[in-house]
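For this view, one protein chain was removed and the others were kept in their places.
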Amino acid sequence: MNFRKVFLADRRMLARDAGIMVLPLALLFLLGPMLFANQGLFMELAIYVMLADALNIVYGFTGYLPFGFGVFFAVGAYGTAILVAFHGWPVALAILAGALFSALLSLLFTPLLRLSGAYFAIASLAAFEAVYLIFSNSSLTSVTGGPYGISFTSVYAPNLDYAVAAVLAVVSALTVLAVSGSSFGIALKAIREDRFAVELAGVNSLKYRTYAWLISSFLSGVAGGLYGWYLGFFYPEAVFSLTDFSVLVIVFVLFGGRGTVFGPLIGVAVLFAVYEFLTLYFSNLVLIIFGVLLVLLILFIPNGIMEQVTRLGRLLFRPEEGE
Amino acid sequence: MPSGVANRKVISQSQVTLLQQWGYFMGSENVTPPTGGPSGSRKKSSRNAIIAIVVVVILIAAGLTAYELTRTGKSSQQSITVGTLYAGSGSFALSSGYQLAGLKYWINQTNANGGLMLNSAGKKLPLKLVTYNDQSSTATAQTEYTNLITTNHVNILVSDFGSTLTAPAVAIAQEHHQLLFDPTASSPGFFTATNPYIVDLSILVSSQWPLVLAHYIISQKSNITRVAILYLDQAFTTAQAQTLDSALVAAGITPVYYQSTSASSAAEYSTLLQSINATHPQAVLNFGYDTNDIAFFQALNANSMHFNFVFTIYAGLEYAVLNKQTPAGSLNYTYTYASPPDVQYSNVNLGPTTSSFVNSWTSAYGSGPNFNNIAGYNAGLLIGKTIETAGSLNQTALRQAANKLSGNTTTLEGPFVLNTTSGAQLGMPMDVMQYQPTSTGLRPVVIYPTDLATGTAVYPAPSVALSGGSPAAVSGPLMQAQPASQSFLNQQAFTSESMAAPVQVRFR
Partner (left out) sequence: MSLFVDAFVTSMLYAAFFSLAALGLNLVFGVMRIVNLAHGEFLVMGSYLAIALAIHYGFNPVLSLAVVVPLFFAIGLLLYYPLVPRLQRSDDPEMSSFILFFGVSFAMEGLAVQFFGNNYQEMNYALFRPLHLNLLNSTVPTAWVVTAAVSVAAIVAVYLYLYRTGLGLKTRALMINRDEAMANGVNINRVSAVAFGFSIALAAAAGSFSSLISYPTSPSIGDTFTLISFAIIIIGALGNPLATVLGAVVFAYAYGYTDIYLPNWSSIVPFIILIAVILARPQGLLGRKAREF
């Protein structure tokens, strides 16, 4: 692959964006746990960064919103856990293989990509439920641990896990940046805007969407493997949590601004912080407050915060450009 | 990837929209459209603005979170901090709330008595409770457990109700060398010889629950040979079903129906029951959570079905809920695990006896405690005793103290017996009881083991054709529970008394 051709965007700009992206993330992951001892919070943040990036590749760039997106996360966690607990694989290899499982599963689901909009969303949700019910089924206890859950605490190493997750979260953000700046990413966005025009130009849009789907599921699988490792022992519900690893991620991405490079990161950083703050300090009202907050956000910032930031930036620094 | 040339042609057509909508490529000269786009220098500064704002927003968010979360700081030596989670909503909310209420009751009671004696402090210290709401989500629970340990620096870490919400705490507690006091999580998977930082206080390991029950059914082999077992696909229920199944098979009773399900609706239970009914079982055992039991009884009533022997878990564990939310008369002659408050232990040497606890609880809350209330309170009692025995809040010392208490402590929940290497609970057995209607309502009659029995079983359960609407206790020829007899052999009781006794109770 020729890099000159792949990256349409100015490489100097890309490098600068990369710097802007890496610096705050690195600071956050490095200093965060020092300021505030709850490493688990930052671990989850890293996981959400990866998931938001993964979702952004498939939803932001192609316009396909999979409700049941969390299935790849869960399969990654399970793949890792099964290989370590039942087959004695080393963790690093198991996480990689777990992510490959997720990618394979996404290949199995590619026929769903033929569907449009909400139908695709619901079909992926059905796929999520079906896979969850298979993994938690007591008939498969010997293969997946079934309802008993799965334990691989023998290799539990939260600090190492956190370090790896933090690095990979940064890497995943850079991946989105690279995809966005590549001809591949532009093609995806063109497909999202007008698929027919793209098809007429002789581009196989299904192939492109499949690639995006594969990258996204692989990335989710890695996140799942790392999270599973961090838990050490988990039940099916812990990783197959629709609210935690599908819906919240979608909310983060939409809030930040889908299809943008920085949006999902900001979405995760802000909303995750708000959500955790509410759960820790207003725990009895968290459902109501967070619910109302989401309603207000979508009503008043419908296209994500990135758009507002851009507009604000124009107003502040170039008032004559403001609306 | 197809050649870049073909791509670029297409792309340049949609660039304008992309640029304007997604704001990313601003400043990227290569893709600047010939007309309509803002000029390079302008873009640069608005781009810088974005960057500045992005960085500021992220840092502010991080800073605020960090500040708010560190504010709680370290707890002073003036009190003992007890940290726990509860589910304020979601599928575990009900049971979790019961457990927390029990624990809180113990804390209030202890503080009313001036606190706990701590030798290392040389005085009695009051207890301070820190709680977070995990909303039945394991992901939330995971960060909140970490928060309790790392920012609240709790002295005593108590897990939430049940195995699902305890699971995320096990590895964290071990990693931070913090002893996890576990009231109601009984999954065998938690307890290993390599992890000394967990101790199961209030319930028997779930795979051991049906041991007494299995023993009882086997002892009734002359009456019960056709057994149907339906269980929910969850660790707690699957473990019990499997133990029971293998115990029965070993004794020569192969269940005629042995299936798992993930159903929880009345209509589905109805079909499952029809399928069970077709195997003509004498005994039907349903292992599920409260919501499953409600649907099960509803379906039983919907089909007007009757079995000689019906067993469910939650009929006993949450009697008040089940009795209120199932069709009238559903629980008549139902078998369930006998646990406190229905089982009373006479040799209690720690805390109140069951009856005095029930009295004080009832006068405080207006209704009697259920099993999970008692489990939460019992956990508190044992935590208190463990702290006093250890004399310090050193986590290893606490675990050793718990081991010391094992085998010579009996609370209202029964004997406290630990597997001292793994921390699993082996005491607090689950006995078998049956709800028998009396003129004043249902009476829980412990029927097995015989030394704790308060009456004899009524088998087969009389078929009660329900008129509905009326409460469980209605006029008519009702079974009177047998008086407790200390030494009768259960086998005898079946052959002589109850086999002769069955009365067809019908009102319509």
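Each chain gets a letter, A and B, in the order it is written, and its residues are counted from 1.
Here is the rule we go by: a residue touches a chain if its C-beta (ideal position, glycine included) is under 8 Å from a C-beta of that chain, and two chains touch if they have at least 3 such contacts.
Keep in mind that what you see is a predicted model, and the values were worked out from it rather than measured.
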Going by the touch rule at the top, give the shown chains the omitted chain contacts.
A, B
Tell me which of A:Phe234, A:Phe272 or A:Phe290 is the one touching the absent chain.
A:Phe290
Consider the whole complex, including the chain that is not shown, and state which of B:Ile80, B:Ile294, B:Val358 or B:Leu393 touches that chain.
B:Ile294
Just to verify: which one of B:Val57, B:Ala93 or B:Ala121 makes contact with the chain not shown?
B:Ala93
Please identify, in ascending order, the residues of chain B that touch the omitted chain?
21, 88-91, 93-94, 97, 136, 230, 233, 259-268, 270-272, 274-275, 278, 290-291, 294-295, 298, 301-304, 321, 325-328, 466-469
Note that chain A touches the absent chain at residues 63, 65, 111-112, 114-119, 121-123, 125-127, 129-130, 133-134, 137-139, 195, 242, 247, 250-251, 254-255, 258, 284-295, 297-299, 302-303
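Please note the rule applied: only the chains that are shown with their structure count from here on.
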Sort out for me which residues of chain B touch chain A in the complex.
1-2, 4, 6-11, 13-14, 17-18, 21-31, 38, 42, 45-55, 57-59, 61-70, 88-89, 131-135, 137-140, 142-147, 150-151, 163-164, 167-168, 170-172, 174-175, 187, 189-190, 192, 195, 233-235, 237-239, 260, 262
Per the touch rule, the chain A residues reaching chain B in their complex are 1-2, 5-6, 8-10, 13, 20, 23-25, 27-28, 31-32, 35-41, 44, 133, 136-139, 141, 146-149, 151, 153, 156, 158, 180, 183-184, 186-187, 189-190, 193-194, 197-198, 201-204, 230-235, 237-238, 241, 243-245, 257, 259-262, 265-266, 269-270, 273, 276-277, 279-281, 283-284, 286-287, 306-307, 309-310, 312-314, 316-318, 321
